[in-house]
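Every protein chain except one is present and positioned as in the full complex.
Lettered A and B in written order, each chain numbered from 1.
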Amino acid sequence: MRDETITGETVPVPESGYNFAYLDEGAKRMIRRAILKAVAVPGYQVPFASREMPMPYGWGTGGIQVTASILKPEDTLKVIDQGSDDTTNAVSIRRFFAKTAGVATTEKTEEANIIQTRHRIPEKPLSEDQIIVLQVPIPEPLRWLEPREVETRRMHALSDYGVMHVKLYEDISRHGRITTNYDYPVMVNGRHIMAPSPTPKFDNPKMGNMPALQLFGAGREKRIYAIPPHTEVKSLDFEDHPFSIQAWDEPCALCGAEEVFMDEVILDDQGGSMFVCSDSDFCQRRRDAGHKGPAVEGDDT
Amino acid sequence: MYVAVKGGEKAIDNAHRLLAEDRRGNPDVPELTIDQIREQLKLSIDRVMTEGSLYDRDLAALAIKQARGDLIEAIFLIRAYRTTLPRFGYSQPVETSDMVLDRRISATFKDLPGGQVLGPTFDYTHRLLDFMLAAEGKEIDAPETVETDTDETPRVLEILARNGLMEPPDGIETDGRSEAEKADVGDLTRDPLSFPTNRDLRLQNLARGDEGFLLAMGYSTQRGYGRNHPFAGEIRFGTVSVEFVPEELGFPIEIGEIEMTECDMVNAFAGSAEAAPQFTRGYGLTFGHCERKAMSMALVDRALRSKELGEPADAPAQDEEFVLSHSDNIQATGFVEHLKLPHYVDFQSELAMVRRMRAEFFGEDDDASTAEAAE
């Protein structure tokens, strides 16, 4: 029995009465087979018999089922939500696995070999030895354009993606730009249009040719999909309106990092705010290494 | 000085303690027992069992207590527990014609073999608050008990079916499926639903579906959105036995009795080139006594058959994908309530863009704190 993990959370022995990582072996086998299919057809959404989990649908049950099915006892797990290890839902999911699987957990990106995340990809590049599991609310990238599954399935079968291009083009003619800022659709392996989950489009370029395996789980919608390592992922765009990502004029107020995704923190009711790294582990590690942003320069506390 | 949002863990622990305290309420008031909930909040129990898809009165009572009376939360607890249970197999179909009846009414025939049994119902109560109930220990007048003979209470629709006025129970033979295909009943808890689907899976989905959602959808058909001229052919509530065939025995044995509510709606159908004019049916079945649910389910079942019966299908209740994708209250509540989770990142993405677009709109220089960089 392990008392302390590297994060300092107390981990009891796996909760008795439930199987390792909660799911029964039959459910895991079914999900594992779906994952292998997903890897074989990158970007294609494999239907799976999603189970009811002890957390609400929409709160990461797809990612949780994928993680539960891939976990082995020797793994070290990191869970983030909105880039942070310490938001309530990330804490809740991390505890769930610490309790039901007894696996080690960490907040350090490079120490984890499985990272479950909602809406962000860590700033630190991932390696071939890691797997990132993304929680997905709506897996169908065409859903906003065509609500019917029968129709969208057909569109994927025929590579009939005209509606998506029309939608993006209408954006440009109306607003002068593509107005999608997160869950920005991508073309995977030159064949399937895929929803990257509601990550900011800032993270889209990280998905392409990533050395780590990316798995996507949508529990309520009962779909699993994947991007294998080193796979081409292209954000949809037009020649005269190339894909672009968010950039900030000022560095992180705490660690001085640039070219990272920032959270805006409201400081007062007079419009004062500052920008800090959304990836809390990345920011903390930089500060530990002595980097300082404008808000803490000259501050020795 | 900004302090990063920390302490999620402590906050969660304390939230759980606050929840436990609130659940208990004033400690001077005696705590509710599972027995009390099971015996005195029976209709809550029945709904939790039906939509939770698990027939266990004690667990349903525990779930209701734990959920502080929030029935959707209680259904969620039951569903999450249910998925962890080992499966031994599927029971034989229950024979509702052999139901030991507590209630049986028909709106289509004044009298019928076996007669009508009003049973325990709110139907003819005057909805006046009974202040006597506020005083504990009220004496109850013992009701008369009537023995019903199940041999003499055939289902009303079977009577109609005998002379060809009613379609057979599994539908008019227009959906092109063989008997064997119809006998192969699906299970949407084991296989993800794919569209178009068949009536077996639709009925399973509706049986697990939210009572309020089905009530509204059923109601909409009565108001003209997919009208199908329903009559309550029969509503029966009572006890049926459940049989199971263990592999090693090879024949059915009775494993218990459960209470169920069944509703057969009679609907008109003009007939087609292949089928003679006859009545059609919509079907509802629930655990326990969930009459409103069973009736709503029957209305929606019939509405969803419009395509099969060659009727126009343009109303919401007739739209299979729409109804089946949104009927489950556990899925619905999870996704609606997930909006409580932080969306800082997505919102920040939108905020940055709206700022930029406003700056352009007012002809200002791009002074917003974010710009777009070419990849």
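In this text, a contact is a pair of C-beta atoms (placed from the backbone, for glycine too) under 8 Å apart; a residue touches a chain by one contact, two chains touch by 3 or more.
Throughout what follows, contacts and distances are computed from a predicted model.
According to UniProt, the chain absent from the figure is "Phosphonate C-P lyase system protein PhnH", selected among "Putative ATP-dependent transporter SufC", "ATP-binding cassette domain-containing protein", "Sarcosine oxidase subunit beta" or "Phosphonate C-P lyase system protein PhnH". Looking at the complex as a whole, the chain kept out of the display touches A. Residue A:Tyr44 is the one among A:Tyr44, A:Phe96, A:Tyr182 or A:Phe202 that touches the chain not shown.
Within the complete assembly, A:Met30 is the residue of A:Met30, A:Ile115 or A:Val276 that touches the hidden chain.
Between the chain not shown and the residues A:Arg177, A:Arg191, A:His241 or A:Lys292, the one that touches is A:Arg191.
When the missing chain is restored to the complex, the residue among A:Met55, A:Leu71 or A:Val265 that touches it is A:Leu71.
Across the interface with the omitted chain, chain A contributes residues 19-21, 25-26, 28-30, 32-42, 44, 46-47, 69-73, 128, 131, 153-154, 157-158, 189, 191-192, 211, 213, 227-232.
Just so we're on the same page, only the chains that are shown with their structure count from here on.
Centre-to-centre, using mean CA coordinates, chain A is 34 Å away from chain B.
Interface residues of chain A facing chain B in the complex, by the touch rule stated above, are 9, 18, 22, 24, 27, 47-54, 56-59, 61, 81-84, 86-92, 95, 118-120, 137, 147-150, 175-177, 179, 181-183, 198-202, 205, 220, 222, 235, 242-250, 253-254, 261-265, 267, 274-276, 278, 280, 283, 295-296, 299. Residue ranges on chain B touching chain A, taken from their complex, read 1-2, 4-9, 11-12, 76, 79-80, 82-84, 86, 189-196, 321, 325, 330-331, 333-338, 341-346, 348-353, 357, 360, 369-375.
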